[in-house]
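Pasting a structure below so you can have a look.
The complex is shown incomplete by one protein chain, all other protein chains being positioned as in the whole.
Labels A and B are assigned to the chains in the order they are written; within every chain, residues are numbered from 1.
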Amino acid sequence: MKKNESYEEFVKGIWRDNPVFVQVLGMCPMLAVTNSAINAIAMGMASMFVLVGSSFLVSLFRNIIPKQVRISCFIIIIATFVTIADYTLLALVPGVHKELGAFIPLIVANCLILGRQEAFASRYPTRLAVMDALGMAGGFMLALFSLGAVREILGDGALFGFRLFSENFEPWIVMILPPGGFLTLGVILLFFNWFKYKKDEFLADVAEAERSGS
Amino acid sequence: MSTDTLKQPAAPSSLRLVMTLAIAGLVSGVAIIGIYESTLPTITANKARELREAVFKVLPDDVSGMQPLVYRDGMFMTVEEPDKDEPVVYGGYDEQGDFVGYAMPGAGPGFQDTIALLYGYLPGEKKVVGMEILESRETPGLGDKIYKDADFVAEFSDLSVEPEIVALKKGTTTQPNHVDAITGATISAKAVVRIINETHAAWAEKLPAPGTEPPLTGEPADNGTAQ
Partner (left out) sequence: MDNLPWIFISALLVNNFVLTYFLGLCPFLGVSNSLETSFRLGLATTFVMLVTAVCAWVLNTYVLIHAPYLRLISFIVVIASTVQFIEMLIKKLSPALFRAMGIFLPLITTNCAILGLAIFATNRGYGFVEGVVYALGAGMGFTLAMVLLAGLREESELSNIPKLIQGTAMNLIIAGILSMAFMGFAGLFSSS
């Protein structure tokens, strides 16, 4: 039973409750780094580190932190992990750090992370909290990657730096520029709306059939 | 039944709140200082290496040593660590410790945002011998040709600075101080030229006469000024 619970928490973040596409959270400073697939993944991994670490600690201390100062404590914990991630990236992969630039410290302002602490990690035991964090971070990384991949493929004709099309392909430069970020996310959300619409329609049809049928 | 069947926890005292925050802050501080100290050597080494590579790239191949040079109180000299906002140039020296040229950093507004670059300069011949864009946010596909277009970068490998560098439309360059601008990215190209001119003008008065540059210090074995 416990095993299924953990798995549930993990999977929900990937698709059903995907932070970016369904909850529409956490993309605030992140759209800027989705101009290529590798940047998106790097940012996703940094965010995963921060989210999982923070959720773990918050859940561990959830009974000790007084309610009145909980937000401040969450922010202190999150900021610590972000600073650690920042320096680690700068030391290990300075090239990537340069690409992501000032947006690494801005992970702190990502409403997704603080939101998860408040809504979940501070109320549930450690194992579930970590699973939830992993799932949400995974969903987040999936969202970032899809954005990054689309923008890079259309805007640069490449994926992870590998040329995909022939020389004759005229890339849609606008995709790797800021408007491309907005447009891509808008169109993806459009598709999600369409799925939801179709699903609701289908479920309504089924309910209708059950009512009027046998 | 006991009086506390309700099991309502009392509101925590202010002391408890402050203590919690203080402890959290303390632990956080320790963790941050820890990671800072442990990554500091790697980060400093990376930065030094990047700078070295850029300096060597814009100066002739025989350069193998470098040092920062600043202008303080009317004196042009070498320092161990330049001050944070102090303008600095880098002297390039060959294996014998002889001065070869300067690598001069400059920055200024480009088309989209600030461009930062490094260019190599030989004071004796008054020419620019190399240019490396360090930071740029110019339009991809157009302005970013200032570092992606090998021909444009090559324009800076033998460029006179007298009286000043001028960027002209492609195909109309004639003099040794002319640079072919990039079609479709004139503003970015002109910005690069302008930045180099401005940096040069700022340093022109402060650089010593050719032949009297400060010798290389701190390098092992090569010269007598070991301090």
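The working rule: a residue touches a chain if its C-beta (ideal position, glycine included) is under 8 Å from a C-beta of that chain, and two chains touch if they have at least 3 such contacts.
Predicted model, so just to flag it, every value in this text is computed and none were measured.
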Notebook entry, point to check: Which one touches the absent chain: A:11, A:32 or A:154?
Noted result: A:32
Check: Who touches the missing chain here, A:11, A:45, A:93 or A:109?
Finding: A:109
Check: Which parts of chain A are in contact with the chain that was left out?
Finding: 24, 27-32, 72, 75-76, 79-80, 82-83, 86-87, 101-102, 105-106, 108-111, 114, 174, 177-183, 185-187, 189-190, 193-194, 197
Note to self: Touching the absent chain: which residues on chain B qualify?
What the structure shows: 28-29, 32-33, 35-36, 84-85, 107-109, 111-114, 139, 187, 190, 194
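What we mean here is this: only the chains that are shown with their structure count from here on.
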Check: Which residues of chain B touch chain A in their complex?
Finding: 12, 16-17, 20-21, 24-25, 28, 31-32, 35-36, 39, 42-43, 46, 50, 139-141
Check: What residues of chain A sit close enough to touch chain B in their complex?
Finding: 64-66, 68-69, 72-73, 76-77, 79-80, 83-84, 87-88, 90-92, 94, 155-156, 171, 173, 176-177
